[in-house]
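One protein chain omitted, others in place.
Now for chain A:
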Amino acid sequence: MNTPDPARWRGPSPRWLLLVPALALLAAILLLPLGQSLFRSVGQGDWTLDHYARLFTDGVTLRVLARTAVTAAVVTVIAFALGYPYAYVMTRVGPRMRGVLLVIVLIPFWTSVMARNFAWIVILQREGPVHSFFRLFGLDVVLYGSVAGVTVAMSQVLLPFMVLPLFSALSGIDRRLLLAARGLGSHPLVAFWKIYWPLSRGGVVAGLILVFTLSLGFYVTPALLGSPKESLVAQLLGQRTTQLLDFAGAGALGMLVLVVTLVLVAWANRFGGTISAIGVVAAAPVKDRT
């Protein structure tokens, strides 16, 4: 008799026992609390959808949801406008410069959440560098305490999630196609639009969905840089839980955010973006999904 080969073992095997600790931890800390939250949101056994209906009729939640969606959309557009050219140039430079640009992309991952938000307070505060800069032009603009300030800070930390899937998509494109198009008499911009852009679209869609999705859940940045008068959905969720003690309402809102997030992530997955981005997340600790 030869010894069982662990790699070829089929059927119910003791290998599944190795999953027990991780699954137990996950069940206790993730699935059970989220399950209880779901249970509370549907009336603890009385089976009602009132708490969900209330989200759409209380007048506050819908406005906050709309503001969150608009903020996330603006962050996504900024990240795309800055991230696409950055990723494009990354594919064009030599290997050493590419390494430098990659390290710079990863810096927001490395910077501690609280350190980064503190720095943004310093930069955006009244009498701070940005305020002084605007005053040179006679403008009295204070970004601290506004959705605009939150947007600036969120775009910075989410840019890597745009650049990395884009870089992986763009570096797979054969640039000789562009040379061929130009050799056939095409204007460079037309060649870009007709050839390069369509080939990059998978990475673009993945990056857009990823950044938009991650924007929806930010808590610390809007809480510190924004204003309570213009809160985003994560703040509303926290406030319902700790201040209003409306656990059922918070459960319903939390479930809504969670379902939207998971649907969007599954969608981004179809474009191959999320898996590679999560790989990167694991390759560099991401700090602020906050």
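Rule of thumb we're sticking to: contacts are C-beta pairs under 8 Å (C-beta built on N, C-alpha and C of every residue); 3 or more make two chains touch, one makes a residue touch a chain; residues count from 1.
Assume contacts and distances are computed from a predicted model.
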item	value
Listed names "Polyamine ABC transporter permease", "PTS system fructose-specific IIC component", "Ni,Fe-hydrogenase III large subunit" or "Electron transfer flavoprotein subunit alpha/FixB family protein", with the criterion being the UniProt name of the chain not displayed	"Polyamine ABC transporter permease"
Hidden-chain contact residue, picked from the options A:61, A:76 or A:156	A:156
Full-complex contact with the absent chain, from A:56, A:118 or A:197	A:118
From A:34, A:74 or A:177, residue that would touch the chain that is not displayed	A:34
Candidate in contact with the missing chain, chosen from A:21, A:59, A:138 or A:185	A:21
Missing-chain contacts mapped onto chain A	2-3, 5-7, 15-23, 25-26, 28-30, 32-34, 36-37, 40, 82-83, 85-86, 88-89, 92-94, 101, 104-105, 107-108, 110-123, 125, 127-129, 156, 159, 175, 179, 213, 216-217, 219-220, 224, 234, 237-238, 241-242, 247, 250-251, 254, 257-258, 261-262, 265, 274, 278-279, 281-285, 287, 289-290
